[in-house]
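The complex appears here minus one protein chain, its other protein chains still in place.
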């Protein structure tokens, strides 16, 4: 069984945002799957997807600060600067973090660890609504 | 055909550890699959999975040193510090490296390159036994 759907996420401000519930709410078919994988793919090159700790709000805050420090704006070596100082860093963060996730599904639920949640990493100051493609392969 | 199983890995000390054989030993069903994918997912946010060179022990050692330098402990900008100085760096490394791998299966074997092996990246000083979910989709 393959189920696939495009989902438009609500607009987020720059930073790391827990979206587990938003994804599940917009993809109720997942409950029908006994065993399989959920693949989530973001159709953009200036935002990314990760899994990280889902309780302490300090974690997404520190992730944002760390990536801003190690992928700086206005680096002297950037040539791609026409779309704003947040643009080239967004592309680099996207390649470091990645644009897709695959998560096991077991008995109709995401088989995440207790402390794991899905995060949208919005790397632009005004990224707008982001589109993801969710694909389930399962039985 | 979908096969899925949770596997508990033996406890590892902090660093990068080759686990290809440990995973295969605990997942013998893989030999039944002619063509497909093995997905391995770690249910934690302070350890990660990667593929890298499987012979020289200097490679995992240098990876550990590199990530310790570029994801430092006790950075002045961390707010998430209650769980120890190795905790927030572990979360950041997990997002950089990633919590899952997908590997092609061909004729009952992982279709890895000659020098490729699966590594558990243990980012905590005392991470304990780690749980992974292995899912095969194949025929």
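Per-chain numbering from 1; labels A and B assigned in written order.
Just so we're on the same page, a residue touches a chain if its C-beta (ideal position, glycine included) is under 8 Å from a C-beta of that chain, and two chains touch if they have at least 3 such contacts.
Computed from a prediction, not measured in an experiment: that's the story for all the values here.
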Touched by the hidden chain, restricted to displayed chains = A, B
Which of these, B:25, B:65 or B:126, touches the one chain of the complex that we don't see?
-> B:65
At which residues does chain A meet the chain that is not included here?
-> 2, 4, 39, 41-45, 70-71, 75, 77-80, 88, 91-92, 94-96, 98-100, 102, 131, 133, 135, 137
Of the residues in chain B, which ones touch the absent chain?
-> 35-37, 50-53, 56, 58-59, 61-63, 65-66, 69-70, 96-98, 101-104, 106, 111-116, 137-139
